[in-house]
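Handing you this structure, nothing more for now.
For this view, one protein chain was removed and the others were kept in their places.
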C-alpha cells in the first residue's frame, strides 16, 4: 500500500541530492514535490511505494515522516510542535487567545482611525480591515483598493498593531503583501487554487478562511496548497458553514476547533461576526470559541455599525467590543486551566 | 392585519366567561384554543382580527398579549420572566448551569449505579439514562423498557438526583411519567405531534430535543404544541443539526443558544455528546456551550465507554466527566460575570 | 468477519426448526430475528459469525442469503425480483408509472369528490388524501380524522381507485387500515420506530416517505423496520430533502431514484408537490422523475388550490393535472424504450 512520505532534507544538502530524493520518491503518475520553506527543504511524495527506510538512507536526508493523511504537511503527523505565527509583537498559536478586530471594510481614514484606536486600547493583537471586498452583487461597494491598504498601514504605524487584509486576485498578492502583515484568503476564495499558490509564495503569513461549504478535509487540503507552495505560516479561520438554518447567516461550526487542532499543527481562529449576521450573537459565540480552545477570535467593530457600508448588522461598537475583550480574558483563563486539547 | 393574541383569564372566572372569550377571539377558519396550565387559564387566538382592547374588556380577562410570533406561548412577548423548571433540588433556567449526565442507555443495574454515583459525586443536577431507545436499525439494542425505568428510579432514591428519560410512544407517556421527573422527547420525535400532545398532558416537565433538520422556528413550534396542550414546563435541548460536514456526526449549532434565549422564555440546554460522536470533542464543546449562555449541559457518561451498547465512541469516563465538571464551573463563573444575553 | 444472513425457512418446517435456526444464527449480543411474511418465514441474523453453509445444513432451511448490507431484507441481495405492490387494479413497481393523485388534505365530501373524479378520469391509479395531518403549528387545521377516512372510502367505491392516506399514531394504525388500501408514513414519522413496527403488522402495503434529513441508508433502514416487523410490501417515496436552498421548500433528490433502485428491490415513487411548494415547478419535476425511472408519481390536486387548507400553493388544478398526465405517458414511453436501470 502506498502512503504519503515527507522527506526532510539537511540544510547542507546539495541541489543534486534534493533532486535525487525527489526522483527516487516519485512515480510516473505521481511525482514528488520539492517544498522550499525559509531555511528548510522538504520532498513530499503524496503516494509512494518506496519504503521510508529506503528514502531515509539517501544522502542529505534528515528524517522521513510517513502519514496516511491526504494533507501531509498540514497534518500533526508531520510535527509534534504547534505552529506559532508571529507578527509584530503578536503571537498566534502560542496557547493564548489573539484578538483580531477592526472594520469589515475600510471606508475612510476617520472611520478606520476611530476603530483602530478603540481595539488597540481594548487589547486586540491584530487590526483587521478590508480594502478589496468580494461582494455578491456587482453593484455593491467593492472596497477602497490600494487607498484602503495605505490607510491600514498608517493605522499600524499609529497603533503599533500588525494588520490583516484580504487579497482576491493572484495578480494583487505582491501589492497586498507590501502593506499587510497577514494576507487573508476569504471564504469564497478557499478553493481559488491559483490564489493559494500565489500566497504560498508571498513571504507573509496567510489567514485562510474555511469555505462556506468546505469539509474540514477540503479546508486542510487548501492549507496544504499554501504549505506546498512554500509558505509554512498558515492560520486557519472558521467562519460558519452553510446549512438549512436561517436565523443566523451561517452556522458557526465550533466543533471544527477541537477537530482541527487534533488533525493539524496550525493555529485556528474563529470569526463569529460573519456567521452571526447580528451583533447580539457575536459576544456569546466569541466566548464559546475561546472556551472551545480557539487560538484567536476575529471580530467586526465599527464606530457606527448602522451606517457600515458592508455587513452592517453584525459589527460591535467600540464599547461592546471592550466589554467582550474583558470577558474573553476571564473565560480563557478559566477554560485553559485544565483543558488540554491534545 | 391579524395577529396572535394570548388572553389571560382570571383565576376566579367562570367557565362561561372562558368560552365567551374563546368565541369572541376565534374566527370560522381559525378557532381560539383554551389552554389550561396549573393555576392558569389562557385563550390563544393565533390569528384574530379582533382588537386586543376589545378582548381586554370582556369579563374575566386579566390581560391580553399581542405578538407577531407563530409560537405565542413560547415567545418572550408572552412573559418577561424566564421559565425556571424545578425538579427535586435542581433548578433549570435560574441563571446557573445545570449538568445532566448519565449513560446513553441503561444496560444493567451495575452499569447504571457506577455512573450514577460518579455523576452525583461530581455535582450533576440530573441523572439521564435511556430505557426506550430509538434505533436506526431494527436489529440494534432497543433498551430495557420498564425494567430500565425501574433501575433509574432506584438510582434516584439512592443518589437523590432527579431523573430524565426518553419516551417514544404516546401510549407509554403515562408509564414513563410514573417513573421520570422529566420526560425527554428525542430528536427523531420532535415533530411526532401525537407524542407532543400527550407529553403536554403528562404533568411533568419535558426536555424537547431539537430535530436534526429542524429550524429554530420549527423547534419553537414543537414547544408550542406542548405548551398549548397544557404543559408550561418545556426545556429546549440543542443536540446538533445535520449538515454536509462528516468529521462530526452532527454540527452542534451553538448559535441557537443566544438566538433561542432571545426568542423565548424557556430554558435551553446543550447535548454535545450526540453531535460529537467522539469523546475528545465533548469537553471543548461543553465548555463552549456554557460560555455561550446555555442553562444546562447534557453529557453521556459510561463506566467503560468502549463496551457501551449505544453510541459507544462518545461517552466520557467518570474521571473525564469529573474534570469537565470542574472546568465547567470555572467557565460559567467567568463567562457570566458580565455577559447578559438579553 | 461477521455478516448479515437471511435464512429462508421451508413452508413445511415445524416451529421447533425455526427456533433452532434462530438459536444457531444468533449470538448473545445480537440475537437473530424471526420474520413472518404471508406464506414465508425468514430468520435474519444481522451479524453472525456462523458460516452460511452451517445454517443451510439445518433442518427446514430452504436457502441462505449473505449480505454486507445493514438492511438485509430491503437490499437487492435478498432477491433478484423487484417487489410489485398490487392494490385494487393497480400495480406499483411493475415497470410502468403509477400516478397517485388527490388533495393534500380531505376538507369536505364535495372538495374530495371533484378531485377524485378528475384524477380518475385522467388515469390516476391511486387516490391520495390526508385525514390525519401532521402540522408544524398546533393552531393549524389537523385534518378531519375518521370522517375524512370515511369520505376517502366513499370515493374509492365511486371511482374504483384504491386509496392511500397517512397514519400518525401507532394506536390509529388498525383504524386507518380498516379504510385504506395503502398506509402512508410521512416524512416526519420516518424514524417513528413504534409507528414503523405497527404498520409492519397491519397487513396493508405501506408508502414510506423519506425523512427530510434522512440519508438513503437511514431511509432503507426505516423500510427494514417495517419489513422485519412482518410486512413485505413497502413503497419508498422521495419527497425532497432539506438543504440551504430556499427557492423551493425542499430539494427534490431525484438522484435517489437510480440509487435506491440499485440498492433495493422495493418500488420507489416521487412526490414533487411537497418539495416544490409552488405549482409551476410540479409538472417539470414530475416529468423528470418519470424520466429518471421512478415507479410512480404522487401529485397534489385541488379543485381550487388557492383556497386549500393545507399547502395551498403547490396543488395543481384538475386541468393542469390532466395535461401533466398526458405528458407523463409520453415521457415514460420515450424514456423506458432503452433505459434499463439495473
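A, B and C are the chain letters, set down in written order, and residue numbers restart from 1 in every chain.
Just so it is clear, contacts are C-beta pairs under 8 Å (C-beta built on N, C-alpha and C of every residue); 3 or more make two chains touch, one makes a residue touch a chain.
Nothing here was measured: the structure is a model prediction, and the numbers come from that model.
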Chain not shown: contacting residue from C:253, C:271 or C:300: C:253
Candidate in contact with the missing chain, chosen from C:144, C:197 or C:283: C:283
Contacts of subunit C with the absent chain, listed as residue ranges: 213, 215-217, 241, 243-248, 251-259, 262, 275-276, 280-281, 283-285, 287-293, 323, 326-327, 330-331, 333-335, 337-339, 341-342
Residues in subunit B touching the chain absent from view: 242-244, 246
Contacts of subunit A with the absent chain, listed as residue ranges: 29-30, 33, 44, 46-47, 70-71, 134-139, 168-171, 188-189, 191-194, 197, 211-213, 218, 221, 224-225, 228-229, 242, 309
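In the analysis below, only the chains that are shown with their structure count from here on.
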Overall pattern in which the protein chains touch one another (line/ring/star/complete/other): complete
Geometric centre distance via CA averages, subunit C-subunit B, whole Å: 32
Centroid spacing, where centroids are CA-atom means, of subunit A and subunit C in whole angstrom: 48
Interchain centroid distance [CA atoms averaged], subunit A/subunit B, Å: 38
Interface hub residues of subunit C, defined as touching at least two other chains: 242
